[in-house]
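These notes concern the structure reproduced below.
FYI, not all chains are in this one, though none of them got moved.
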């Protein structure tokens, strides 16, 4: 197979090395030791090399300190300064490390212009500084802001608005009339504004409701690869500023997600749920429809939320994994908890047995 | 961030206002009060304005009745008619409301023709009334019906058949030989007919089986954004008429889904499962392979179905969410249910502890 690398040593075309003192001049912090040391890249403490900077995230990493070859360290307090090693003391070493990483690894700027193999409606408005790649479709009335980058295969619906400095990776679809704020990052394959699952049962058949609302996405939002966000039925689906959505998330119609909430991969938020600000929702969690989660609620991965939560805190509901035969016994006991008082017999066919989920 | 709207007030280019009496002439119902009132849009009861029509879905909405500004109401019985407000009495107010919504918000018709930046094989058959957008590929032998609309970036495999009046949103992929019926809606990014997960273990390695079957989709089917439906191994995967699949659903090979079944987002149906007609499967539920679900079975969201269900009714299996520390205690108790009689010690390393599902 191709050779993976323990750590990527490619230095991008825009990268240059900085003296440690230069980093501190730009990003702040309290320099201890020599500022002359040259920094080319960020790296984890345990694998950092002689021209790399690392950070000391927690006491657990203390044991690595004696062996690290890092050129410099970012630490959280004067007490953590390592003798004989250049250090920068800052209140939040991890956040500082991320800022250094961006300085050393700047993004490609937009290459202004519309590719000759793009399809742009004459009634669309594209900023001169925007980059429209090959095989991009921009439909009538769409407005694309300054320095926006739209990669190959994206389809921008009619009357869509995309704020300045946003980036759409390849094969993103934005349905008609949706709105994306500034500095958004939309990863490949995400779908913004498809119709949700709304309608009425009529004579046992599903009669679909037209979706008249939009998706409105705030500033500084990131949407993961293949994530889907449905448009509202008669109101807008709203993703507020600073929300981070990981990959393969499904957001139903009419949902509102509060500012700076982060949601990990594979999560589903059913229609009309309202999620507060600064919430953290773990991977593969699910929130049922029409619920309300207060600000600063944390949902553990894999948890199904079936009722509103009005008190901040952490909530969990996951069946613990066991060796298979122990689980079989436990699952039967759990089922009996519900059936012992019911007067119904347990149907023999529904004993837990096959669980591989494969065919 | 961009300004969301509580309710979208854009009136599309095809919309026009109707007198209430015109609506009743077209859609039926028993008109009570003045038919002269002008209706421009549908709206929820609580936010409807003076030229909008709302419906009274359940008794729970009675409290809103005194304050609604709706121009007219759709109600379920003569007893529900509101004095002094034009009303339409119908057996199913929600379904009637949806029909009014379609009348007031008609879809754009197909713009017949093949975009010059589409790639259509000379051996494909495209109806003259069909709309083929830019960057669409139609391979040899494909047959595209009357008034079909195919948006940018779709790839239609060889010998695919798409029935009349169907719509494919952007970036849909249909593999070779699959069949889609009439009036289907395929949302952006869905993938029809990829090979499923079939094969044999040979010397501890996976030997993939060629998938010789197709996906055959009936009439009036809707498939959600980024949903995937695998082709069959030696039979067809079949989605019967009127089935509604939400976003991010995975349907394995050889599966058959009965007519008018609705499946919410993030559901997985493993290979060779047979789902009955008129079933309702809640979000993030999973059905293991080779099972059979009878007609009119309802599966609650998040439930894993590991055995066939032959009796109509509602089935559930979800660990209840709790405040995290209460869950920890409960999960240990649940694990002990399985281990107390096993004679094995619980490995210390597998106590439920980290559950955030994030990195």
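By letter and in written order, the chains are A and B; residue numbering begins at 1 in each of them.
As a working rule, a residue touches a chain if its C-beta (ideal position, glycine included) is under 8 Å from a C-beta of that chain, and two chains touch if they have at least 3 such contacts.
Everything numeric here is computed off the predicted structure, so don't read it as measured data.
Identical protein chains form the entire complex, numbering 3 copies in the structure file, with 2 of these shown.
Going forward, only the chains that are shown with their structure count from here on.
Separating the CA-averaged centres of chain A and chain B is a span of 24 Å.
Against chain A, the residues of chain B that register as touching in their complex are 1-8, 10, 41-44, 47, 92, 94-95, 97-99, 101-102, 105, 107, 115, 117, 133-135, 151-153, 169-171, 185, 187-189, 196-198, 222, 224-226, 242, 244, 246-248, 252-254, 260, 262, 264-266, 268, 270-272, 278, 283-284, 286, 288-290, 301-302, 304, 306-311, 318-324, 327-328, 331-332, 334-339, 341-342, 344, 350, 352, 355-358. If you check the complex, the residues on chain A that touch chain B are 117, 119, 135, 137, 153, 155, 161, 163, 171, 173, 175, 177, 179-181, 189, 191, 194-197, 199-202, 204-210, 212-214, 216-219, 226, 228, 230, 232, 234-236, 238, 240-241, 248, 250, 252, 264, 266, 268, 270, 280, 282-286, 288, 298-307, 313-323, 325-331, 333-334, 347, 349-359.
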